[in-house]
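Below is one structure. I have some questions about it.
All protein chains but one are shown in place.
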Amino acid sequence: MGGNGEFEPRIVGILCNWCTYAGADMAGTSRMQYPPNVRFIRVMCSSRVDPQFILKAFELGADGVFIGGCHHGDCHYVTGNYRAEERIKLVRKLIEQLGIEPERLRLEWISASEGNVLVEVMNDFVKKLKELGPSPLSKDKE
Amino acid sequence: MPVTVAMVSLASCWGCYQSLLDTHEALLDILPQLDIKFWHTVTDFKYKDLESYKDGSIDVGIVEGVCRTEEDVHILKTLRKKCKTLISLGTCSTYGGIYGLLNLTTIDQALKRKFVEAESVQEPNIPEEDVPKMLDFIVPNRKIVDFEVFLPGCPVVSKDIADAILGLLKGELPKPPVRTLCDECPREKSEVITIKQLKRDYEGIPDPKKCLLEQGYICMGPATREGCGALCPKAGMPCRGCYGPGPNVIDQGAKMISALGSIVDYESISPEELVEKVGDVAGTFYNFFLPSGIISKTVRKAK
Partner (left out) sequence: MGEKEVRIGVYVCHCGTNIAGVVSPQELASYAATLPNVVVAKDYRFMCSDPGQEMIKQDIKEHNLNRIVVAACSPRLHEPTFRRVCAEAGLNQFLYEQANIREHDTWVHMRQPKEALEKAKDLIRIAVAKAARLEPLEVQKVKVTPVCLIVGGGIAGISAALDVANAGFKVHLLEKSPTIGGRMAQLDKTFPTMDCSACILTPKMVDVARHPNIEIHSYSEIKEVEGYVGNFKVKIVEHPRYVLADKCTGCGKCAEVCPVFVPNEFELGMGSRKAIYVPFPQAVPNVYTIDREKCIECKLCVKVCEPEAIDFNQQEREIELEVGTVIIATGYDVYTPFDAPQYGYGILPNVITSLELERLLSSFGPTGGKVIVPTTHEKPKRIAFIQCVGSRDQRLFPYCSRVCCTYSVKHARQIKEKYPDTEIFIFYMDMRTFGKGYDEFYEIAGREYGVNFVRGRVAEVRRVPGTDKLMVRAEDTLLGQLMELEVDMVVLASAVIPREETEQIQHLFRLSRSADGFLLEAHPKLRPVDTLTDGVFVAGMAQGPKDIPDAVAQGKGAAAAAIALMGMGEVEIEPYFSIVNEELCSGCKVCQDICPYGAIGMTVDGKSNINSVLCKGCGACAAACPSGAIDTQHFKFNQVMAQIEAAMKR
């Protein structure tokens, strides 16, 4: 919860090393500012993201889960992001069936030079999550 | 010295005990060694009969079915108290089973649907007399009490039951297999099994020799623990995952989602088309496993 009692979403982000993580680094180097709601975890490729990671994050109360990979055709490992997309969109349907708003699982393709896009996405994701309110699985006391 | 045994059915279809009876000739080896202290589904035992035994006085307890009501929970806990070794018989008891799919809604909404809203209902009325209180959601039995042995399966194949019991009679705990169905399935796979077209079970006629997953049918075999002898794929039906996951997997449905998403050809089946073709993601991948999944039930607040 934010200091003034306002709901502050807790977001877990899993970013691929070559694109989105580097883009987040670039946002840092350029001193672009964005809300402090997300915690980034680094993997080498978005295809490393096991759906069990995503479900676990939601089960532990994450209000939003963000997966960042490379643009189509730019994956450092050629096809990883396609696998990630097929899997994650199925997971999104699953969580919807379980009563979690599908918008809480966000998949974005952000390249190493797109620090500004990462910032825009973070701003937008936090805003949308604030509108949605805490996750039904949130452990934070209201 | 016969082994004392108490057998209980909670909310179940009784299929696993039928499978026990289906051990046929093995029964001739098993039955004489058993001193059945409680089996209320076969003869007239009452709950107080079970409650009257001393704690820990029965050698083996066998549980089939899920805890749907508070009465089920009471029986399960009582059985645990009275028995030294507790066996979870079948997928319902071990993982939640098909009953678990009700976790996609709340019990209140389910009762309303069945007794009030269903098209065939003539006199809407949710019965309450003599009905034990229902639990809100199915929770796998192992979250309620501890077990020594798990025998998944829907039903557990007779051979597994026979082997487990005969082994236990010798004082050995069964060693569950660690691989998945593809290990024992006789169907042949090509070098790669990329899917260009997904098929529902009723679409097309599957080639009887080739791997079903490769042919585009959603077969849970790769994510399902072996032991059943790949009965369903042998008979032309894609596996639905009733034996639950292998030992190194936390969430069977999640892993199969990952596997399927990984082998569809992106050019032929886009992510949106994949979701549409699968349709009911939870029902397909968590047919028997939902209460044991990482997210085990709906979190939607009842309206």
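For reference, chains read A and B in written order, and residue numbers begin at 1 within each chain.
Here is the rule we use: contacts are C-beta pairs under 8 Å (C-beta built on N, C-alpha and C of every residue); 3 or more make two chains touch, one makes a residue touch a chain.
Bear in mind that the values here come from a model prediction, so they are computed numbers and not experimental data.
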Chain not shown: contacting residue from B:R80, B:R240 or B:K255: B:K255
Hidden-chain contact residue, picked from the options B:G61, B:P206, B:G221 or B:P238: B:G221
For chain A, residues in touch with the removed chain: 3, 10, 12, 14, 17-19, 21-22, 24-25, 27-29, 31-36, 39-45, 47-53, 56-57, 60-62, 70, 73-80, 83, 87, 111-114, 119
Chain B residues that touch the omitted chain in the full complex: 178-183, 189, 191-194, 211, 213, 221-223, 226, 246-249, 255-256, 258-259, 261-263
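The criterion applied here is as follows: only the chains that are shown with their structure count from here on.
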Chain A and chain B: spacing of chain centres that average the CA atoms, whole Å: 34
Contact footprint of chain B on chain A as seen in their complex: 50-52, 55-56, 58-59, 79, 82-83, 85-95, 97-100, 135-137
Footprint of chain A on chain B - complex, ascending: 104, 250-251, 253-255, 257-258, 260-262, 264, 266, 269, 271-272, 274-275, 278, 280-282, 285, 293-295, 297-301
